[in-house]
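Of the protein chains in this complex, one is absent; all others appear in place.
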Amino acid sequence: MKLRVGVLGGTGMVGQNYIKLLVNHPWFEVNYVAASPSSAGKSYEKAVSGRWQMSTDIPENVKEIVVKTLDDIELAKEKCDFVFSALGGKLAKEYEEKYAEIGIPVISNASAHRWTSDVPMLIPEINHDHINMIPHQQKNRGWKKGFIAVKPNCSLQSYLTPLFALHEKFKIKQIILTTLQAVSGAGHPGVPSLDIYDNIVPYIGGEEEKTEEEPMKILGKFVDGKIINEKGIDISAHCNRVPVIDGHMACVSVKFENKPEREEILKIWDEFKSLPQELDLPFAPKKPIMYIDEPNRPQTRKDRDKDKGMAIVVGRLRECNVFDYRYVGLSHNTVRGAAGGGILNAELLYKKGFLN
Amino acid sequence: MKLRVGVLGGTGMVGQNYIKLLVNHPWFEVNYVAASPSSAGKSYEKAVSGRWQMSTDIPENVKEIVVKTLDDIELAKEKCDFVFSALGGKLAKEYEEKYAEIGIPVISNASAHRWTSDVPMLIPEINHDHINMIPHQQKNRGWKKGFIAVKPNCSLQSYLTPLFALHEKFKIKQIILTTLQAVSGAGHPGVPSLDIYDNIVPYIGGEEEKTEEEPMKILGKFVDGKIINEKGIDISAHCNRVPVIDGHMACVSVKFENKPEREEILKIWDEFKSLPQELDLPFAPKKPIMYIDEPNRPQTRKDRDKDKGMAIVVGRLRECNVFDYRYVGLSHNTVRGAAGGGILNAELLYKKGFLN
Amino acid sequence: MKLRVGVLGGTGMVGQNYIKLLVNHPWFEVNYVAASPSSAGKSYEKAVSGRWQMSTDIPENVKEIVVKTLDDIELAKEKCDFVFSALGGKLAKEYEEKYAEIGIPVISNASAHRWTSDVPMLIPEINHDHINMIPHQQKNRGWKKGFIAVKPNCSLQSYLTPLFALHEKFKIKQIILTTLQAVSGAGHPGVPSLDIYDNIVPYIGGEEEKTEEEPMKILGKFVDGKIINEKGIDISAHCNRVPVIDGHMACVSVKFENKPEREEILKIWDEFKSLPQELDLPFAPKKPIMYIDEPNRPQTRKDRDKDKGMAIVVGRLRECNVFDYRYVGLSHNTVRGAAGGGILNAELLYKKGFLN
Partner (left out) sequence: MKLRVGVLGGTGMVGQNYIKLLVNHPWFEVNYVAASPSSAGKSYEKAVSGRWQMSTDIPENVKEIVVKTLDDIELAKEKCDFVFSALGGKLAKEYEEKYAEIGIPVISNASAHRWTSDVPMLIPEINHDHINMIPHQQKNRGWKKGFIAVKPNCSLQSYLTPLFALHEKFKIKQIILTTLQAVSGAGHPGVPSLDIYDNIVPYIGGEEEKTEEEPMKILGKFVDGKIINEKGIDISAHCNRVPVIDGHMACVSVKFENKPEREEILKIWDEFKSLPQELDLPFAPKKPIMYIDEPNRPQTRKDRDKDKGMAIVVGRLRECNVFDYRYVGLSHNTVRGAAGGGILNAELLYKKGFLN
């Protein structure tokens, strides 16, 4: 028996990605969708008519689901073992706690609760132990089955895991990075074609702050029921919107407390595995850090789909003239950086017993 | 009477840009073109038939010029007061000295002589005094009228002038930058569409080295007939090819010996002028450093043509979490960074009496 | 003394194009802008802050103009000798007659009055005599100085003038054409990047109907105070949105009553001139139909700017296996097809005494 899944904000672009990626999932099955009042009451197929953005068809089992409003929480409780929240910031703030309170686990893409102190912000390969925050969250708030777990911003996926793999041994001190981010990161309608075709926009509102600050919580230690944020790493991010459809790239310069040998780094990356790999979670990439040796890789279009879009693809590790090393990282922003990352979080939580 | 100009490599893309930009130039007139043997003997119009890349038509006065080979040096001497060299590296190495030796000043885009110690590498707003190297060059080699002067790589135009404006007072120590470079930088046929459409290529052969090293000579002091390269600045460059047609952008983090106030920087940039502006050279931008205050500028397509494509357009000056400041720079790579920059060099040399 | 011009809808994309193109116009000067209430009361510079789409700067003389609402008609009368209407369909319907009624000539881009029987729909090279409809329009409505004149849809510019040049002598019977239209035709924000990048959309709402029907009025005869629509030409249009910024292309197959020789067609096109050329109107292209002989032209990016973007660029005239001939036409949709075409209409009307 598969767990029954709801998608909040299921008609938007992140929601559509969840519905697409969950087709034939071995453990989860979509059987509930909530969205805005303008969609409510329609079949999912009708509700997304003319704005289904995925290249695969709407899954057969979802087409006929009648979309509900976000306020149909009681019904959601009947129909869902847990929900993915693909809500925008404002609605997330308003609704996610309501769902959790009534007893529905909420696995969210939104930024609303990333800095809520008892909510874990998860990249399962990095801080899977932060899920242990959940019982404390439930106790704090008097919740029984429900809770909120979130994932971080898509922009940091392409650079953080490779650094985490090196942090314990060599201690990262300073990072200067530039991101080259795809238009799909802004959703649909999102970026007007006239604003990005043959153009670079060197600014994405709020993105540099998230890229610089969220790693502090993710790299934090879970101690005595609290997440103690990392300190002592300075990060400076330049975030750019570039004319590619999918895939966020980062050009990274990094300084360590103890400078490793290049070969050490490559070995650590090559051998890096974490709990999702050990548990063999369905959405876990086999090799979370995939290094490509050719001098002109990774490339956005050619490498973003590696390992179902869940791998962090890395290349061009070389000495930096100013810091210690430079490299290029790439991750698929709507898979690893959004719905795929959310599903991996759910798989981890399921295996660890938080969803039953 | 205008000076008579030859273009070496006049049928390639940089050569075409020279011919386009020199239309109606107040001082210079193209009346000679040399190119490969396959073009030689044809009218210019025939020679570029099917591969004229400019959006304006071939200038009327150039259409009928019969293209010569690079070996027709004697003829070039008769027909030209000086030449622009738009030759590739290998041919530049082979021919530029021959032209100079016979008495023809060579103003070059090529990298062949950038590191030749008695050849000045000019950005007129920065190191116009390096033209004083020329008499020494002529003396060293026993040349009379001929000489070679070069311009640097296009990738550093977008970041170096703004830093130079601050360097004397605040001393730059460290720079980490990422460039986002247009496909026109690779010439034609250049980058295959399948390699760059919906894609980022985080590597351009040799480009990072040039971006890091050439500033040392440009910022050098001309003392006692020698250029003493700058020392004490560390530069680390990540160079990317991105899907835009024209315009090289740079995201820059910089550390100074003495950190200025933000307002000081803005004031210096706003007031920055140099010899090309004082001499009112035709291709000199009125404001060499044009700062745009809107938070999401400069943008490649929307700002690359500012002041005939000769301005360095700058924006987003803000504190850096790791170094002192961050900003974004943009310059038009085929204008400021190539033919336009070459013409500005020629204008400076003309006004200073080196071309008559 | 220049005529004082107002732009209705001056902050939108067509309005911005008018303001850009009217810089330094020898006869007209913008000194009034009306737009939506959210812009009203602000300086033009403030009103378009963050959404100025042009690659040149806002003209100095327009920056400080205080934007008014569309309802400030009395003020418009004081300040304007005539207005360009860049309004959307609904607002055009509501306001254009009000402006005309109070005595302000309205030269419009909108579709609202294209089929109003006493309103001329002008392509000056084709039906300049339709301006003689204006006195009848004024008489019909009891208007004195005011009137409405419109231009047709941008999609038909690239194919209609070349056919008109042949129509009188050879009688066009059937046309099947496919358009490849730029994203700028949809304004800003217009087409989302996710909907057009690496994509073709074979549908633009209402565009095929306009492309097929408007030529009937344009090619109509002005007889006894009436425009008698053309009959006997069947047109079938396939309209596509393609990922180019500017420039509408059309692939045309045409059948005549009397099939001309290819050389006849080329001669007629080459020699074609009309009233705008005879009057030497500032925005009139020197050669309204510019034929390019190279087999792979016209190309959208490389040819759209020919003759200030006002030429119809044509190529590939060859026999059709089904009809008589095939060819490719191109015109710049935001210049010839929008603001530039509107300005040419105004120039014609001015020279013919309708604006004083």
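In this document, chain identifiers A, B and C correspond to the written order of the chains, with residue numbering beginning at 1 in each.
By definition in this document, a contact is a pair of C-beta atoms (placed from the backbone, for glycine too) under 8 Å apart; a residue touches a chain by one contact, two chains touch by 3 or more.
On a predicted model such as this, the values are computed, not experimentally measured, just so you know.
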*Residue in contact with the excluded chain [from C:I176, C:I265, C:A284 or C:I312]*: C:I176
_Identified contact with the non-displayed chain, of B:P26, B:P189 or B:G353_ = B:P189
*Please pick, from B:D198, B:D307 or B:E347, the residue that touches the omitted chain in the full complex.*
B:D198
_For the chain not shown, which residue from C:H238, C:K308 or C:K351 touches it across the whole complex?_
C:H238
*Can you name the residues of chain B that touch the chain not displayed here?*
53, 183-184, 188-198, 243, 245
*Footprint of the hidden chain on chain A, which residues?*
49-50, 53, 55-57, 197-198, 294, 296, 301-303, 305-306
*In the full complex, which bits of chain C touch the chain not displayed? Write them out.*
174-176, 178, 180, 197-203, 212, 234-236, 238, 240, 242-245, 247, 249, 251, 253, 295-302, 315-316, 320-323, 326, 328
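In this text, only the chains that are shown with their structure count from here on.
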*Tell me, please, which chain's centre (mean of its C-alpha atoms) is farthest from the centre of chain A?*
C
*When the centre of a chain is set as the mean of its C-alpha atoms, what distance in Å lies between chain A and chain B?*
43
*Could you list which residues of chain C touch at least two other chains?*
53, 197-198
